[in-house]
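The structure that follows is given in the form of structure tokens.
Every protein chain except one is present and positioned as in the full complex.
The block that comes next holds subunit A.
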């Protein structure tokens, strides 16, 4: 209780876009597996005529995967804190680029939030997607250092094998499957 919060009074915004629900909601988020948007689990009800064309994921769907993740410091979603924003998510081909906006420029939680986003997308997106995560330019005093760390695959792997860190990430992700619903 005594720990000093980085930002003890963040601005909380009302949710904006409603949740898209293109796909069947599945079980609750657990390690790696469930709720994955794997290509095979797609509902190909729109005439399976041209066989191998697969539905591409758009930025709105990626936003849905991320919006309800809980902030590590506050019992509030990343959407409500405007840490993730629909306009800051870009998808093209097999690439996903997510900009995150820390609530304050010295937020020490940025790396942890970025890790939560990465783990969420690692679990939920089909493996063909390559994900890059960046701090939104000008919103963090050490954005370049955080960017480098968030995109180092060895550090991400090592973080996932760190039980304490993983449990914090799991806590943040426990609400992720709400996808904007309350």
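By definition in this document, contacts are C-beta pairs under 8 Å (C-beta built on N, C-alpha and C of every residue); 3 or more make two chains touch, one makes a residue touch a chain; residues count from 1.
Methods note: contacts and distances are computed from a predicted model.
Enquirer: Name the omitted chain as UniProt records it, choosing among "28S ribosomal protein S9, mitochondrial", "UDENN FLCN/SMCR8-type domain-containing protein", "Probable cytosolic iron-sulfur protein assembly protein 1" or "Exosome complex component RRP40".
Expert: Per the UniProt record, the undisplayed chain of the complex is "Probable cytosolic iron-sulfur protein assembly protein 1".
Enquirer: In the full complex, which bits of subunit A touch the chain not displayed? Write them out.
Expert: Within subunit A, the residues that touch the unshown chain are 90-95, 97, 127-128, 130, 132, 134, 144-145, 147-148, 151-155, 157-158, 161.
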